[in-house]
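Note that one protein chain of the assembly has been removed; the remaining protein chains are unaltered in position.
Moving on to chain A:
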Amino acid sequence: MQREVGALPLAPALRARLTAAGFQTAQELLEIGPCGLSKEIGISKEEALEALQVVRQECHGDAARTAGGSGATRKFTALELLEEEQAQGFIITFCSALDNILGGGVQLTKITEICGAPGVGKTQLCMQLAVDVQIPECFGGVAGEAVFIDTEGSFMVDRVVDIAAACVQHCQLIAEAQQEEDHLKALETFSLENILSHIYYFRCRDYIELLAQVYLLPEFLSEHSKVRLVVIDGIAFPFRHDFEDLSLRTRLLNGLAQQLIIIANDHKAAVVLTNQMTTRIGQSQSTLVPALGESWGHAATVRLIFHWDNSQRLATLYKSPSQKEATIPYHITSHGFRDVQPPAVTQSAEGTGMNPRKRPRREEEKQ
């Protein structure tokens, strides 16, 4: 309650004047009116009024926090968190092995990082997720929209068309097998044009455009409240050249990570980043490690590493707070990201909405 003047979010010059005039706590400021304040420290009445409004806002924010209400910091019990996590959706990837090791799919409100060598399938997975996030709820999806921020220029619209067409076909097959009303109704809106119109694409050519876009994202997400996925394809590319000052790079990346965490939490969206691999030259050998350094490793909650083993593509879950480390093979087909052996398409498997692990959403679909 007794906030010091130095800790208030006012302009530095104003703060200097207040401390010079002898004000030490916010309480003292609130006792004096704007006219008195303007006379004492020699600023205009409008500026004094503005300053007092800021101080009042801060103090009310403080009061709400100490009273345990919902302020800038949120308080939960673990039980509330458990209920929230269980009700949360996952974005499926159409590769059931990958969904299994992730615990259901790409999780909302978390940052997932995909690292891998060039050509291994990172952008393919991102495009697949941008389509899968739009799957209607009755088919087991989250019915959201996607923001795709591209820094490398590897987004191919034709490929997204192929993936989306395969996804729509899959849902149509389920709807035919089940013959339920809301499935058919959902299919009316789940068409190719709709899917493509709800992928919002930004092409950032350097790190400044990327920073600017991330600053503007909260505003964009409040306007488009159905967005549930933010993909940044190539977070490493703009930061790997033209940086003589590595400490600046680390600072900018940390700031970026913080903002993405806030965006993921506030808007209940999943953030997916793709990273490159770089060689670390060791004593006797060199290994491939994710780029951007060790400190960036803390930014993502879930880390997947894609790599090759002879000619088989493998995905390793490298870092996750709730799932154990595992490696699975996957395929990139003309339909998109898929399992190596297509899972047996049985009636019961389809009945749970394409993902047997996910908590069932409707009573009838419980096995």
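Odds and ends about this structure:
FYI, a contact is a pair of C-beta atoms (placed from the backbone, for glycine too) under 8 Å apart; a residue touches a chain by one contact, two chains touch by 3 or more; residues count from 1.
Just so it is clear, contacts and distances are computed from a predicted model.
The subunit not displayed here is recorded in UniProt as "DNA repair protein RAD51 homolog 2", chosen from "Transcription factor IIIB 50 kDa subunit", "Nuclear pore complex protein Nup85", "DNA repair protein RAD51 homolog 2" or "Histidine-containing phosphotransfer protein". Listed residues A:Q86, A:Q179, A:Q285 or A:Q341: the one in touch with the omitted chain is A:Q285.
Across A:L196, A:I261, A:L314 or A:I332, the single residue that touches the chain missing here is A:L196. Only one residue from A:C35, A:L248, A:I262 or A:V340 touches the chain missing from this view: A:L248. Counting the whole complex, the residues of chain A in touch with the unshown chain are 9-14, 54, 117-119, 130, 148, 152-154, 157-158, 160-161, 193, 195-209, 211-213, 215-216, 219-220, 234, 237-238, 240-242, 248, 251-252, 255, 276-279, 281, 285.
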